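Handing you a structure now.
With one protein chain removed, the remaining protein chains of the complex are shown where they sit.
Right, chain A next:
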């Protein structure tokens, strides 16, 4: 295990699917992560406190809990930018259609760029195999008990994936509308996929996810006649959390409005 960044932790597994299995740290993240040092203000308690406190002292840290993740994510973002790679963090609850969206996006690739995918799931290689079958390079990250991708996992995945310069990189997060919202992966954009079968109350129930999104894709609109899903209400609620977000209803199954998704993707 890399002692600096923790890549290759015991539980997390990174697996290539389809013949590009390498882990040569070619894409070195340098082991030079900036650490926060200095300004530890140590001051002993007054001597007349003759309890445990007299033998203890306070160290002011004032450090972000997620500093390590955020520093590594910033490093990844710089590396991606230098290589012209546009990374999109794709998040949703399980079953909203993230992988189906990616399969169709890869098969109909309108970006004029190659597409590669880092797949995050607790277990199995199923999604990476689907992506590979659709025609893109894929690496599967199995998080074990973990409920989200973090910057360390993505960094390890990139070492293995070796995406081409000027490509589009999707980071398909673990299906979960809560935890992934907190962890910066180094992406350029965050996309949240919800499906009409989940109910239109998701933005207010899971506000952190929608507050963090750049784009919301509402999938499975072909099923609208069969469910009570109020598109306008859902959009209004999402915008009450995040007025600037973009909103694109689509059907991955029948292709309705995917052009709008492809236009958005072309501008990332």
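Quick notes on this one:
Following the convention adopted for this analysis, a contact is a pair of C-beta atoms (placed from the backbone, for glycine too) under 8 Å apart; a residue touches a chain by one contact, two chains touch by 3 or more; residues count from 1.
Criterion: contacts and distances are computed from a predicted model.
You can't see one chain of this complex, but its UniProt record names it "Hydrogenase maturation factor HypA", from the set "Acetolactate synthase", "Helix-turn-helix transcriptional regulator", "Sarcosine oxidase subunit gamma" or "Hydrogenase maturation factor HypA". Of the listed positions A:77, A:208 or A:253, the one in contact with the omitted chain in the full complex is A:208.
Touch with the chain omitted from the figure is made, among A:74, A:241 or A:260, by A:241. If you put the missing chain back, the residues of chain A touching it would be 35, 40, 52-53, 55-69, 146-148, 150, 178-179, 181-183, 204, 207-208, 211, 239-243.
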